[in-house]
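Removed from the display is one protein chain of the complex; every other protein chain stays in position.
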């Protein structure tokens, strides 16, 4: 296996094909690979199949831009900056996106099983919920569980009377996305990945995926990260492409580096109440700029600096929040 | 749940009852709670049921001292300091200990399942091995899978034709020991645990267990450990008892603190080729001293200091090894 | 200072204050509490500063026993990890949940029914208005020993229904099996049964669940009547067991909420 290549964001995203299954690092509005989301939209990717532990601003944006054919996850929204994923909701209501709802543990275990190389993991969560109601097996109802789609399995899940305690338990099938895109604080020149703060489900998402793109605020000497291997999350041989891109998670937040840009997300959310609103927003912030560098210039240093975290706290002590 | 109590080693070990199921932190001859092993032997615990990810000097010692009724694990030995666990081997050959052999993944998954609160975990390892041969289900052959023993389940394992890919997979049942005893470098006053270096399977062993004893080189202010929560392994509410005991893993090694005492372990191993040899060794090193403090005095500072790790390396740069 | 433990009078507190205080009082000292974004964060922080000093809060993002000095605005907020015992990830948090380590959980919902089934996915069923989806709501509600729902009720009758239009998170009884018969949770979960909904706290009252898993009014907030609570439900609420008024916030609780926990007025606007 060749060592990872250090490339531009554009080059990395060019490797992703229409119809690929994607997942992402991060959690709701934290540590999302937003620069990659903008570039996926700019490159007009189509028919993506998202399988995510949870969604957030990033997947709602992909949905709004028409990149998504299938969405499988447990949640989408913008935390306090926007009540729900309005693009995704509209496309689901209009039946423009096929969706499969899961519990959080289910979505997590799909990737954890994929990461461990087993076909399923068992869980007690959450017997009785309507995500498990056969009437809501949307991929099944669409006839896609017939083996014709390499990303869609035979069963949404299995209820198994397990012999050890004679109780019902759910078997949740593994998922192995084609790509995981993850934004982190630091990556070594040879691909060793360090995440500062919460790791969320990054390790499961990355290890389940066939290919990985790591976007980092900074590329640093390997030797520096290897001085403290207990603090690192991933060795370089899981990584295909490395991109160095400061502020690349904006408008989502990055522990120890910058806060989510709440007003920016809230403005985005407000625009997404109609397709026209989103299209206009995308025209300004995605298609209206050449690349992420121009996007940052458009935001301006004053706005960005206000988000910067205080190193003693891990977050900004000056940001106006209330 | 009450916060953990800081107690003496003697008090902590007094909580363990004859017949309890035990597991331990560490790996082979690294980071074993040896002071606790000595104290278990001194307190003449009997009929213990060990379920361990792997064994080492510690479990062979318990076996030699007659503390063990059932041993379930995948390995016992002393690495380069002694080819195999001679006490355990002799007691197995003489049918004085009931044993159940597992693959390393099986033993690991028993505790991982216990930690996650599920009755089993699935694995592909290692179909075709004789540990899975029904003829070698020793607890079953001894009639102990009838529900009469709360530590022994109905089935050693189950082969399951799983429906997602139609392949055979093994379901390995959870284990939930009564106690896990773990030696670490540092614990906070309220029980937050930090392990430096490899964590092995400590997290799984601890979380699977009903009660936990943490023995640390040093008790430190909580606030100090909480400055870097990503470096900590465990919150205090998993911990029942905390014991402060420098050098408490001797003669096994502790990353960043001290090396295994190879000659000491080798001398122990040589003594264990006969029961008489072990009894004599135990008379000198366990029953012949009042407690761990006296044991350390008997070893002497000169011997101990030679084992001390170089902080830049995590191990000793002066120890004679070849 | 001697005034601190006294209860405030109507007009001296806002509905949100009482909601937060009533929720905080559900925590017992030493418990492990699983909380979500918003009011639950206020409630656990208030509990830790009043009757439950050694209670511990964990978030599904993986932040374990944080001691935030500034109110977090999401469970993945950097503020959650401040002085945390452990900052890891979802496998840890959900593993603790599934293994029965969580004593109490705070949740919200768009709809709740008389058995404590919760909906956060679709208003009006799968052809209706799409919401955020479950997130951890369903896992936590189904696997915590006790869960407490915090919801607005005044003029929100449509949120308190006979039967939720989509069961995101199963309560005490729900349709089960091939014939989808209403079955008690204990029967379905068997050896994996850990508990279920313990209370629903609204801006009108505190509701609990009887032996049969049905919701009843336990205490009514000052200024409301039991009858008004029933009128703000779409189902026939049992008000026969009401045992009196919900205690109002103490002056200490109000002080803590407004000046210590949320001085930035993020939730306590």
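Lettered A, B and C in written order, each chain numbered from 1.
Keep this in mind: a residue touches a chain if its C-beta (ideal position, glycine included) is under 8 Å from a C-beta of that chain, and two chains touch if they have at least 3 such contacts.
Keep in mind the model is a prediction, meaning the values are calculated, not measured.
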### Message
Based on the whole assembly, the unshown chain contacts which displayed chains?
### Response
A, B
### Message
Please identify which residue in B:23, B:54, B:209 or B:272 touches the non-displayed chain.
### Response
B:54
### Message
Out of B:46, B:83 or B:227, which residue would touch the omitted chain in the full complex?
### Response
B:83
### Task
Could you tell me which of B:36, B:51, B:108 or B:296 touches the chain that is not displayed?
B:108
### Identified contact with the non-displayed chain, of A:53, A:89, A:118 or A:198
A:118
### Touch criterion as defined above, residue of B:120, B:157, B:200 or B:241 at the omitted chain
B:200
### Task
May I ask which residue of A:76, A:123, A:138 or A:192 touches the chain that does not appear here?
A:192
### Task
Since one chain isn't shown, list which residues of chain B touch it in the complete complex.
27-30, 53-55, 73-77, 79-80, 83-85, 88-90, 92-93, 101-105, 108, 112, 123-131, 133, 136, 165-169, 197-204, 253, 255-256, 259, 309, 313-315, 317, 321-322
### Query
Hey, which chain A residues sit against the chain that's not shown?
1-3, 114-119, 188, 192, 207, 223, 225-227, 229-230, 232-237
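The rule is short, and it goes like this: only the chains that are shown with their structure count from here on.
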## Note on the structure
For the pair chain A and chain B, the C-alpha centroid-to-centroid distance in angstrom is 39
### Query
For chain C, what residues touch not just one other chain but two or more?
63, 81, 87-88, 97-98, 191-192
### Query
Multi-chain contacts in chain B: which residues touch at least two other chains?
117-119, 230
